[in-house]
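Complex shown without one protein chain; remaining protein chains in place.
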């Protein structure tokens, strides 16, 4: 298999560039064109034939634009006779649509996985899927990275006395229990309930949080509504210092501002799987880059080395 | 097979409603939800089980939003055990991306056809594909309607003395020759050349147009740039009265205004496969509804009657 | 589509018979033959042509035997020109293998879903998948029933004062939160950790259980090891009366005996998705039949009525 | 990937041999056997395992025999564990069946593309597809060569004063416009109409040809009927010297004789994608070999070099 | 599912007509067109939408022509939205290519089965496959008829004293043993060996034939070479009266003449799955029509009745 060729879609070129810098490979150019009828066209401007091609595109807003662009690029790489096409999707946002919680909806995380395979991806490289089961939605091999270790390492030298890890959702607290174990902390969870389509209520906290400090862990933060709701509940339980850690920090709208304004919230930690809002970033925010993890994974994929051994210490991303 | 159930995506509900009115079937409700991370969810709010389901969605701007919504709805219908799922796509805009006119691009008309099949469509009902070959991109049966007869009938009682039908593109003049034959008129064509990504030049007119009147026929008009360019060439050849006919009248931006401002252009005729700009519609514009054609086709599909016989007089939509 | 034809594999004919009794359809005969080289053959002994065929087989021990028999029956029905083949799998035991929690293992819940589709199933009817995401592993439509309502109704007229619902696994507590909401009760969860391949430890209880009564809810109970471990933890927290509810009561080995011997455990409630151990059944055990739910679902599938509306009240798994 | 292995079907071994001579690779032997019941068998008589296998076969008469032989050879190569199987189809004659111009016919160009993929081709290498859209009928990557540059170079040093390029079919004049641009000439087109299944009429010429010289360009010439018809129309318009250029010169029946007998026709230029009639070849005929183009493309495919860059000057085969 | 529509390819319209006469259904018209480049087109000239379509075409010489025509018709029926498309192949001649008896050949019986599925057949109806395993090459349901009963009934009232059934090939004598059992006769077999591609030798007879009478049974007779060879061996063993029975009587070239000239051969019995040579038919030849069997099967398929029960007495065609 020939050399590595990396392309970036429009969603997050800075991340692709960082990966390429670490790999010592130039980011290959591509050109996106929007026809007057709003259809997209992307031309890959480097030879793909017999090469090991990577297309980097997190599914961030505008998600539909970025998804279709990704599909067009995968298809172009396949049609250009790439030896292997890997969709590098640092944030697979559709993973949240992973079950039929209402009648006659699409399980979109499966549908989009099928679309990606239809478009020609031979492999997917992603991070922190909303639920570990989403891995099984793909018919192609998936290398599933985790940022839990990075995030835990960040907190390892903080004062963790009387601290509890809190997951916003009792029904999906797997990652929080792993994170808590890495730090030797107990865990608690919000009892989250979707009231209407756009309103989520956390009606109670399950677990012992009274008078403690808390690290809230979530996979993705968009408007931050759930977190604010959770902070309210924790405040009622006299929680003292609080921190917030997440892998995919979308912070849509005024989310970052709103979170930064919460007095008890000492720190917000996220990664760079998605682009940060371009506005002024509050001092409370720390970004841990996971580009080195992606670069390492791409290098291992290319050289035929084990990717799962990257996470041996945490027992795998699952 | 159970009764007909028709859903509409967000692109053009008025058209779906018109079809339903003709069929005497209520438009079934669906609910589109946008999560805070910008992912879409659509819930079909009528029983699909064993039913003959139609999802109406032209690929109009925002195309990527409308395409993904269509895919989600098709998948939801399949997952809800529909007997048959038909994607009704009055305007399949990606049809224009039907060949590799540059290296390492996707033939997106084929890719999107595959995505639609992956999402669960058992059949496609569409109109006036940019090239008749695009029919062959679909792996599922396609019923391909034409508006040529309607458009020709519109002009049949006009004064057609010394009139020539003009296609903007010599390389793709099939429909224009059919239209001309229906009206017993000669045909001419622009010699169109793409200069850069966003600039098309028509450097000459092939055919005898000097001092005549012209009806310009195109399948889709977006910005109207090609038409304005063509009008310039025709003006140079002393063409007198001009009319413009097209199936898919997108008229993006200020296209309608700009076209209406051309003094020689007497009339603009289009159909309702796509929604009209909501602004004031110029008096020169005539809209021939093709909803009756779609309703007739759906009825025939449902009852097992021939669809191709609808077009026996013009020798088929091809 | 022709009439309903129901076959049963060897795993649980009593359940298939009960479904047939409710439907008023005779159970169609089939003959299982084991060749001297241990290969299986199953002959369906009723005409399948153009009929609506259901093959009933939970994946209970011996799981591999029952799985292969199911695949042979599905393939036989397809080859015999059935109009539609539904795999009725009251307990899809492989659902527990739903993620890569170790490197280089199969996500068997996805693999087996693919095998079932390969063998010819057009649809799957199942109950209480271990995680709701497993629904998305199937490429064919799934009707996913829940027994949560039946189980909750069973407890509705019990004394529920000071009672908390306890899930054995914090990482997978979705169903417990739904069950708790139906009964208006709070929820707690064990912090479960897999130590070695055959040893699970629950090192703490997250949530307020001290001095209360508990209803433990799990989807499947096999050896009962996790439950016994959980009872120990609850006992340490001075929990008083305890009950146990589960959908799939496998009770392998001496599980039932061992559980019945726990003095605080007042009642064990399960359904009949799997055959009970043939031995003497302890008085503490109550079996709620879900055959009526399956018969109702089959009837709705056959008649083209909504299945999701069966669960409208709980919002349920879909 | 191992070395290149080239096999030839029965259609045009001379062309395969010429490719091999240029590549410096021997043509690998195969043996075609016709059973007494008329079924074919082809044995590939060289090791294919892990090799980069090319099967050369244009779809020339007898087309069905040659097509089935090609399919048998592709399947044999796949079954013999080739690393990659490329169908080299210098003339893909079924490309002309690219649309539904009548009801209830197969779009055979798509069907045959699917058959070729079913038989095991991983890639197709072809030239001058009737319409550029046919590229999109293949689900495997296609390398689509063009002979337009060769043909244009042939005419570049002729006297091109007052010369116009004429396409026989206005509805399909893409290649003619590209060819004309390469030579800096204007373009015209016949207004072709299919009267009955075996009769085509060109009822007029669109474009300015009166008193000029003409180069007629077509992709394929079989009986030459359309060309003779076109010559009649051009003669009526007082066209002087005429030449004829085509990529696929089938010249079935007495076509070559008949064309050579046209007094105004000075020259007939074609390529060797198909075998010439074995009879005496008229002096007017010039054959430009495209075997070097195919050999170059095969070499690039094998070495992982760009094929599209071969045509950079004309902007691609599209 | 709508009414039955039967089309015939060019191979054997008399047989299709006979089936239609028995069914009381008119044979629907189709039109075969050969383009000047030798590509085929077939137009189905009756509405297929939602109908139960049957395309009748045995794979008789010219096999490749007939195969491709069949594929085109299947694809046309699918594209025309047939509810179900059945390929009725009275003689599936490629069944003889059922194994890899040489390296690097296609198992053409499997390849052609895949092509038929690719072209759109939902089902195959055929008779007397060369080996019963060929049934398993199809991915779609196959209804496999046998003429053994008809052939046996023909001989039932002959003088069968001292008669033995002889199969030409010991390696493939399944049908002969079934036929012999129906008549209560012993069986023998030729020890056939393929010497070169076109030469088969029967070097001995296995079984007791000396001084007896013989009925030779084969599935297909083409040139009759194997039979003549077998007759020589039987003559050497002093076999007296001989008859010949086969399902597929191709009798290519002068086969019928040559066989009729064998003095000991009293009778040749065949069916009408393939068209007889148009020349004078020798008095020794008897043709048992199997059109009633095909008509019965089609009727059962359409009405959802069991086809396998047609052969209950012989224990199935296998």
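Just so it is clear, A, B, C, D and E label the chains in written order, and each chain counts residues from 1 on its own.
Methods note: a contact is a pair of C-beta atoms (placed from the backbone, for glycine too) under 8 Å apart; a residue touches a chain by one contact, two chains touch by 3 or more.
Bear in mind the structure is a predicted one, so any value in this text is a computation, not a measurement.
**Student:** Considering the entire complex, write down the shown chains that touch the omitted one.
**Tutor:** A, C, D, E
**Student:** I'm checking contacts with the chain that's been left out. Which of C:26, C:62, C:211 or C:282 qualifies?
**Tutor:** Looking across C:26, C:62, C:211 or C:282, the contact with the absent chain belongs to C:62.
**Student:** For the chain left out of this view, which of E:56, E:76 or E:107 touches it?
**Tutor:** The single option touching the absent chain is E:107.
**Student:** May I ask which residue of C:119, C:140 or C:230 touches the chain that does not appear here?
**Tutor:** Residue touching the chain left out of view: C:119.
**Student:** Looking beyond the chains shown, say which of E:137, E:155 or E:251 touches the absent one.
**Tutor:** E:137
**Student:** At which residues does chain E meet the chain that is not included here?
**Tutor:** Where chain E meets the chain not shown: residues 98-104, 107, 109-110, 131-137, 144, 170-174, 177, 181, 186-189, 191, 193, 204, 206-208, 306, 308-309, 315-318.
**Student:** Touching the hidden chain in the full complex, which residues of chain C are there? Just list them.
**Tutor:** 31, 33, 35-45, 48, 59-65, 67-68, 71-73, 75-77, 79-80, 93-94, 96-97, 100, 102-108, 111, 114-115, 118-119, 197-198, 220, 222-223, 225, 250, 252
**Student:** Even though one chain is hidden, which residues of chain D still touch it in the full complex?
**Tutor:** The missing chain touches chain D at positions 2, 47, 49-51, 78-81, 83.
In this section, only the chains that are shown with their structure count from here on.
**Student:** Comparing each of B-C, A-C or A-B with C-E, which pair has over half of its contact pairs in common by residue number?
**Tutor:** Selected from B-C, A-C or A-B as the counterpart of C-E: B-C.
**Student:** Looking only at C-beta pairs in contact, point me to the busier pair out of D-E and B-E.
**Tutor:** Counting C-beta pairs in contact for D-E and B-E gives the edge to D-E.
**Student:** Averaging over Cα atoms per chain, report the distance between chain B and chain E in Å.
**Tutor:** 50
**Student:** Can you give the whole-Å distance between the Cα centres of chain B and chain D?
**Tutor:** 32
**Student:** Chain E: which residues touch two or more other chains?
**Tutor:** 79-80 - these are the residues of chain E that touch more than one other chain.
**Student:** Graph of touching chains, which shape: line, ring, star, complete, other?
**Tutor:** If you draw each chain as a dot and join those that touch, the picture is no line, ring, star or complete graph.
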